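Here is chain A:
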Amino acid sequence: MSRPKNVIIRYSATNRVNHWITAICFVLLVLSGLAMFHPMLFFLSGLFGGGQWMRAAHPWIGIVLLISYLAMIVQFWRENLVHQDDIEWLKQARFIVSNQEERAPQTGRNNAGQKIVFWSMALLIPVLFFTGLLIWEVYFGAATSIPVQRAAVLIHSLAAIAAILVWIVHVFAAIWVRDSVRAMTQGYVTPGWAWRHHRKWLEELASGQHDETNDRKRP
Partner candidate 1 sequence: MTNTWQDIKNANVVIVMGGNAAEAHPCGFKWVIEAKIENDAKLVVVDPRFTRTASVADYYAPIRPGTDIAFLNGVIRYLLDKDAIQHEYVRAYTNAGLIVKDGFTFQDGLFSGYNEDTHSYDKSTWDYELGPDGYAKFDDTWQDPHCVINLLKQHVSRYTPEMVSRICGTPQDKFLHVCELIASTSAPDKAMTSLFALGWTQHSVGAQNIRNMAMIQLLLGNIGVAGGGMNALRGHSNIQGLTDVGLLSNQMPGYMNLPNDKETDFDTYMSTRQFKPLRPGQISFYQNTRKLFVSLMKALYGDAATQENNWAYDWLPKLDIPLYDIIKAFEMMNNGQMTGYICQGFNPLQAFPDRGKIRRGLSKLKFLVTMDPLDTETSRFWQDFGPQNPANSAEIQTEVFQLPTTCFAEENGSLVNSARWLQWHWKAADAPGIAMSDIWIMSGIFHRLRELYRKEGGAFPDPILNLTWKYTDPISPDPEDLAKEMNGRALADLTDAATGAVTKAGTLLDGFAQLRDDGTTSSGCWIFCGSFTEKGNQMARRDATDPREQGIAPNWAWAWPANRRILYNRASADPAGKPWNPAKPVISWNGTRWVGIDVPDYTPTLDPSAGASPFIMNDEGLGRLFARKLMVEGPFPEHYEPLESPVENALHPKVQNNPVARVFANDRAAFGSPKNFPYVATTYRLTEHFHFWTKHALINAILQPEEFVEIGEVLAKEKGIEQGGWVKVSSNRGHVVCKAYVTKRIKPLTVDGKPTHVIGVPLHWGFTGQARKGYGANTLTPSVGDANTQTPEFKAFLVNIEKTSAPVAA
Partner candidate 2 sequence: MSDLQSQDLVRRSASTMTPPSVRSHVEQVAKLIDVSRCIGCKACQAACMEWNDLRPEIGHFEGSYENPADLGPSVWTLMKFAEYENEQGNLEWLIRKDGCMHCEDPGCLKACPAPGAIVQYANGIVDFISDKCIGCGYCVKGCPFDIPRISKQDHKAYKCTLCSDRVAVGQEPACVKACPTGAIMFGSKTTMQEWAGERIVDLKSRGFEQAGLYDPPAVGGTHVMYVLHHADRPSLYSGLPDHPRISPVVEAWKGILKPLALIGVGLAAVVGFFHLIIEGPNEVTDEDEAAGERVLRESESEKSP
């Protein structure tokens, strides 16, 4: 598919690499985590070369995820700041869900849903990391008491489930809102996509508010 003539850069190469490192780590953690969480899914350990490799790899992937996500926070925190509009948008979310986006309030670069995903992960990933450290048997098995570890493992599981749910919403939204995936793979969106989903952002771009970031690219 050839690139349309007039596109807008939504994610830089750095953004995209960072995102996909995060995504791959997250998927690997979900797979290995679920394998250790529920026996029905233990077969997933095969993907990692067996249970021992999986158990050994999981925490290290977690560290990469944390670093990677911290980098994402650095890049994206500003545009995910919550505004009054976001609350309004959430109130009108039924129009979004029923594919009547035009009836919902206009949004900037990110809508409230995206912000929720972003901030949920920003909360959950550190929680997962710290509880994960407490139950990292190889290095920290003796560092805390068993009751603490028990609580940690429960919180870790709960947080993981929450993260997975958030992730499902994220993935679903990416698939449902067509051409979003391309934004994160190839980095650009069409003006129509921006008009439809992030009109305020488009208008901001048009008015040159983001010139210094060179978001707009002309053929």
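We take it that a residue touches a chain if its C-beta (ideal position, glycine included) is under 8 Å from a C-beta of that chain, and two chains touch if they have at least 3 such contacts; residues count from 1.
Candidates were picked such that all candidates are chains of the complex that A comes from, given by their letters.
This one's a predicted model, so the numbers in the text were calculated from it and none came from an experiment.
Of the numbered candidates 1 or 2, 2 is the chain that chain A touches in this complex.
Every residue of chain A that touches candidate 2 in the complex is listed here, in rising order: 6, 35-40, 42, 45, 50-52, 54-56, 97-99, 101, 135, 137-138, 141, 146-147, 149-151, 153-154, 157-158, 161, 164-165, 168-169, 172, 175-179, 190-197, 202-203, 205-208, 216.
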